[in-house]
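Removed: one protein chain of the complex. Kept in place: all other protein chains.
Moving on to chain A:
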Amino acid sequence: MAAQESNDAPSENARYPGGNGSSRPSAEGPHRERGTRVRRQRVRAAWLFLTPMLIGLAVVAGWPLMRTFWFSLTDASLSSLGGAQFIGFENYLVFDNGWYGILADPLWWQSVWNTLYFTLISVSLEAVLGVIVAMVLNARFRGRTLVRAAMLIPWAIPTVVSAKIWAWMLNDQFGIINHMLLGVGLIDTPLSWTADASLSMWAVIMVDVWKATPFVALLVLAALQMLPSDCYEAARVDGISPVKVFFRVTLPLITPALLVAVIFRALDALRVFDVIYVLTSNAASTMTMSIYARQQLVEFQDVGYGSAASTLLFMIIALVTVVYLYLGRHRLGGGK
């Protein structure tokens, strides 16, 4: 019934239903005056409508973030959050017969390096693979819808589940990956993918690439489908090779969408937690900033120190976000 009403609404313009006749805009003057009143009413309503969301965000994001900043300057522990004492920047760096604090902890620097390495490699692979998948999905062929649905499956599987499935496939004794590689003759002894420090990062990257490529592919596919077809016709008529067309025409045109996807993925990768926690737990060779911070916070119960690590991670991501917002600012002002 409601849908009926809204469908009729535009045509109701002409014949106002009774009861409201006085407010019919008959002359230019009253109309404009009424317009500003309506406008003011709408702005008030807008803020009223925004309030619940803003309160929600303040409770779950704004306030907790401030508390995390504060905890990072205290000696808070999980059991006595209330009795925290202000200790300045001692969690970050302090000299006490040697340097102590996060910035002097080699494990922190290793987790920073691991995070950057993981982000760089996995996002690059996802971008390349994502473009390939998008190009395939953009072609016209029988069963395209089915193939697209299949491509979405990794994205839909919970991260924890995909990490478990891959952990099983990568199992050193019974895993199917070792079985395949042995069968083909690429390796002659089974590899312990998740335990071997030199392999575990690659195992994590493998899982992340598998899971996140569909997301990149979908964003690129959306851009591909908006490309004008005439320049392709022209290129084909001129007999330009498809490879050249891809690098000279397609790639430049989809770059904006690809960049958005890459930035979203990079922000996700910088805060990666689930995959690594399930696949390799707290191993130093795959420890990322999120894993490091949570280990300090929860397992070592050192809320002050862990909050300091969280704060540093937040700063890094905020920096990336600010750069992104600065570059994409013109998008926000547009529209209505």
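The rule we apply is simple: contacts are C-beta pairs under 8 Å (C-beta built on N, C-alpha and C of every residue); 3 or more make two chains touch, one makes a residue touch a chain; residues count from 1.
In this text, contacts and distances are computed from a predicted model.
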**OP:** Could you tell me which of "DNA-binding response regulator", "Trehalose transport system permease protein SugB", "Cytochrome bc1 complex cytochrome c subunit" or "DNA 3'-5' helicase" is the UniProt name of the chain missing from the displayed complex?
**Re:** "Trehalose transport system permease protein SugB"
Subject >> Option from A:Ile121, A:Val147 or A:Ala283 whose C-beta touches the chain left out >> reply: A:Val147
Original post:
Any idea which of A:Trp63, A:Trp99 or A:Phe246 touches the chain not displayed?
Top reply: A:Trp63
Subject >> Chain not shown, touching residues in chain A >> reply: 2-3, 5-6, 9-10, 12-13, 16-17, 20, 23-25, 38, 41-43, 45-47, 49-50, 52-54, 56-57, 59-61, 63-68, 71, 76, 78, 81, 132-133, 136, 139, 141, 145, 147-162, 164-166, 168-169, 171, 173-176, 179, 210, 214-215, 218-219, 221-223, 257, 260-261, 264, 267, 270-271, 273-274, 277-278, 289-290, 293-294, 297-298, 303, 306-307, 310-311, 313-314, 317, 321, 325, 331-333, 335-336
